[in-house]
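Would you mind keeping the following structure in view while I ask a few things?
A single protein chain has been omitted from the complex, and every remaining protein chain is retained in its original position.
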Amino acid sequence: MEKNNEKENFFPRTDLAIEISDVLKLDQAEDYQIPGVEITEKSIEEGEVKVTRVRILDEEGENQMGKPKGDYITIECPGIKQNNPSLHEKVIDLLAQSITSLLPEHENRPLNVLIIGLGNRFATPDTLGPKVANQVFVTRHVALKAPELIEDDVAHLSSFAPSVMGLTGIETAEIIRGVAENVKPDCIIAIDALAARSVSRINSTIQISDTGISPGAGVGNKRKELNETTIGCKVIAIGVPTVVDTATLVSDTLSEIAKLMAKEADHSPLFDILKEASHDDHYHLVKEALGDEIKELFVTPKEIDEIMEYLSSIISNGINIAVHPCMTLKDINKYTY
Amino acid sequence: MEKNNEKENFFPRTDLAIEISDVLKLDQAEDYQIPGVEITEKSIEEGEVKVTRVRILDEEGENQMGKPKGDYITIECPGIKQNNPSLHEKVIDLLAQSITSLLPEHENRPLNVLIIGLGNRFATPDTLGPKVANQVFVTRHVALKAPELIEDDVAHLSSFAPSVMGLTGIETAEIIRGVAENVKPDCIIAIDALAARSVSRINSTIQISDTGISPGAGVGNKRKELNETTIGCKVIAIGVPTVVDTATLVSDTLSEIAKLMAKEADHSPLFDILKEASHDDHYHLVKEALGDEIKELFVTPKEIDEIMEYLSSIISNGINIAVHPCMTLKDINKYTY
Amino acid sequence: MEKNNEKENFFPRTDLAIEISDVLKLDQAEDYQIPGVEITEKSIEEGEVKVTRVRILDEEGENQMGKPKGDYITIECPGIKQNNPSLHEKVIDLLAQSITSLLPEHENRPLNVLIIGLGNRFATPDTLGPKVANQVFVTRHVALKAPELIEDDVAHLSSFAPSVMGLTGIETAEIIRGVAENVKPDCIIAIDALAARSVSRINSTIQISDTGISPGAGVGNKRKELNETTIGCKVIAIGVPTVVDTATLVSDTLSEIAKLMAKEADHSPLFDILKEASHDDHYHLVKEALGDEIKELFVTPKEIDEIMEYLSSIISNGINIAVHPCMTLKDINKYTY
Partner (left out) sequence: MEKNNEKENFFPRTDLAIEISDVLKLDQAEDYQIPGVEITEKSIEEGEVKVTRVRILDEEGENQMGKPKGDYITIECPGIKQNNPSLHEKVIDLLAQSITSLLPEHENRPLNVLIIGLGNRFATPDTLGPKVANQVFVTRHVALKAPELIEDDVAHLSSFAPSVMGLTGIETAEIIRGVAENVKPDCIIAIDALAARSVSRINSTIQISDTGISPGAGVGNKRKELNETTIGCKVIAIGVPTVVDTATLVSDTLSEIAKLMAKEADHSPLFDILKEASHDDHYHLVKEALGDEIKELFVTPKEIDEIMEYLSSIISNGINIAVHPCMTLKDINKYTY
């Protein structure tokens, strides 16, 4: 999670395709379909988990959504924040299926996968990427140096945490490019903590997409976008919102205040104003009002250190099962290290 | 920083005496003195550091302030959040003087001091107490077992981090009581991270007081209050606000929005409402509007892991210099461990 | 693992009853039984795990073994050092059974258990106790404050890591005594890292005994022995050897050199000397030869950080299953935190 230059447009500021499609369908008929976009949903475990696949099919879809063509799968499960091993296993399973559906064809040879753990290992809500990078089952060096030790179809998995520019002095995209040029993977899987658009999504949503990453870069900086075109292999991104910025928290709360007032008999003028102002107007109002010092703060749950253990274990096990054909739910790693 | 039952009264919800006296002096004449309270201020280092001593003298002062009789010294220094060694040394010096002024008389024998590091070592903004407990210069075991090794006037310092009830299943006050019964100190110094009342105070204010602590307890639970009366020795508390709750953040922002609107030509009705409503009214409005999930979140700076290193180093060195007569600024520990 | 004054006698220097009985049976007939001692063994998982119960029955057994009357159960499993989830589950199961067999009677009321995690959390091979203390499923505070939330037969589990005297300045036994006086447990379970007598035992042996602990104390210091007599409740100790001292390593190696030479045709005089000298003679020879600096070193595997994760997870899950009647292998905690 490096700081991006803010994208200035009318789309909500979010990395999650599902939040954009939700906004586009607002105030539309129930069966409205966004042009150029195909959305399928399923509810699992009696509603405890919801999986949505947003497929952007063509240029019209890209314009509608403000995101590149490709697949965006979202697993929503508020329960993953708790220590619930059996629910976590279910999510690992769904995550493995989602990743598998996005992996490149590789016929009968082993897949060469490079895991990139984005983020700063010294800031707790940003440790997700580095933790996953340490927990996946790395095999490439064994495949190269002692191939007799591993099964023929085990993926050649390598893994790497490039840290963040503030700590290295080097643009993260350049480090990844340098490593990828040497490893020459069939596929990169990059894991990152995201900033959420909504307080309720923190640590409960996983997005898996196949359209690349832009570590620490503003949109439009082609040199820093890492995708199939720029780096020569498929780039799958796995992201989890782990914090919200303070402006989001405050504007969410203003909306709640407006709703609360709406229930009361006498409509105060504040209610009318808040009602009229759209949510995004609140956001800009709030953003302006927040001092620079407050803008630097972030909002996170008290149990964030513990939740990072759960999430990194879920994601690393999901990757292991997806890329190594011989691994199953029975082999999930019980130790986060 | 364990969760207290909320104190229900018209005082602002704060652990800092200085925030209460600021409210009481609001809208009063400049030379107004709160009855039963004596306040002295000094500005140091060209205003980079401000030291305020609030002395509650009698019952009238207690009623005014809603806090027990005693001394509350506040060191304010926004610069301590940065990596600024020479400013940190200045604060260490001021902190050592403040602690020294509150230590009990001990004539010519060595002082027996028990350091208590309150808080949860697994939640970053709450690690201040445990970190300080690990960094003070512990001597009691040497004084008892190999007294020839240390100078006669070195304090007998012991140090202990009782963790939090959620991790131990034991009330923190009971653990402290059990340890204190065995160590029999002349003085306890307890360090804790606090919740701030104001976003601007996070990690920039240190309060030193001599009126005891109530770990994880509501006011009025005499069994959990640890002070000279209940535990038989002076109890000095050193507290630093390291987080604010989300309701504080939102209501602070509403006030800012009101100020912003006041500058604009046409007075909107929202402005009037926000202007009329006092800050504390915002807080209650906001508190009601926040969902339970949001109430569980907290607000903290991105650099919190790093700032905890600075603060724990400052406080442990301040304690070392205050209690060990032979230690000076030249001996400050350069390593936080 | 605090430093004990060395026990000076002809028993091998070891905390493991099984190592003493092995020495006593050396050079005896195969069916020799140590007077006053009952030993039963079973081999499990095709020999991958071995469980031995040494029961010291009476004063004669105490004299023979140099250890107090009681049960000493040893689980030996070299495989636990590897990341092998299914083998770990087997050991958890055996450990839970062993603990259960030593727990006090408690009829139909819930058992009140206090977990004590001995050791220094800042020295990796000594972190076992503090890690387990953090990973057991703590319930006492819920049972006291919100009993409606938990089942009637769930144990009242509290947990505590007293650190070591070098860090606190307080004798560990005193801290435990102070906490136990407030918690009033039916049973204490103390976890500690031990020094091994043999290199091959490092991290592969778990001893469970019910005869108390002496944290940081020499034998015979009654004030520091914590057992049923001195503290008023049963004290179960769970210990794992995680390091060996350098003298043990060197004397073990000398024995190996002697064996190696024995295989060679021409018997060198060194062989004769090494052969004659018993293993314990080597130890004393070596101890004398080692400089003070070397004595302060210890020997540990390269993967010690990782192995501590496995061991703490195994032991905390074993305790959870033993004390909480409703927990089973299905509920084992997959996250070490």
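A, B and C label the chains in the order they appear, each numbered from 1.
Quick note on the criterion: contacts are C-beta pairs under 8 Å (C-beta built on N, C-alpha and C of every residue); 3 or more make two chains touch, one makes a residue touch a chain.
All values derive from a computational prediction rather than experimental measurement.
Chemist: Who touches the missing chain here, A:V49, A:M65, A:M165 or A:V244?
Modeler: Spelled out, the listed residue whose C-beta touches the missing chain is A:M165.
Chemist: Out of A:V37, A:I175 or A:I206, which residue would touch the omitted chain in the full complex?
Modeler: Spelled out, the listed residue whose C-beta touches the missing chain is A:I175.
Chemist: State which residues belonging to chain C touch the missing partner chain.
Modeler: Residues 122-124, 199-200, 202, 246, 249-250, 252-253, 256-257, 260, 268-270, 272-274, 285-286, 288-291, 293-294, 296-306 of chain C touch the chain that is not shown.
Chemist: What residue numbers in chain A mark contact with the hidden partner chain?
Modeler: Against the left-out chain, chain A lists 122, 134, 138-142, 156-161, 163, 165-171, 174-175, 177-183, 337.
The rule is simple: only the chains that are shown with their structure count from here on.
Chemist: Starting from the mean Cα coordinates of chain A and chain C, work out the distance between those two points in Å.
Modeler: Chain centres of chain A and chain C, defined by C-alpha means, are spaced 44 Å apart.
Chemist: Take the average of all CA coordinates in chain A, do the same for chain B, and state the distance between these two points in whole angstrom.
Modeler: The mean C-alpha positions of chain A and chain B differ by 38 Å.
Chemist: Indicate the whole-number Å distance between the mean C-alpha point of chain B and the mean C-alpha point of chain C.
Modeler: Computed value for the inter-centroid distance: 41 Å.
Chemist: Check each residue of chain C and list the ones that touch at least two other chains.
Modeler: In chain C, 337 touch at least two other chains.
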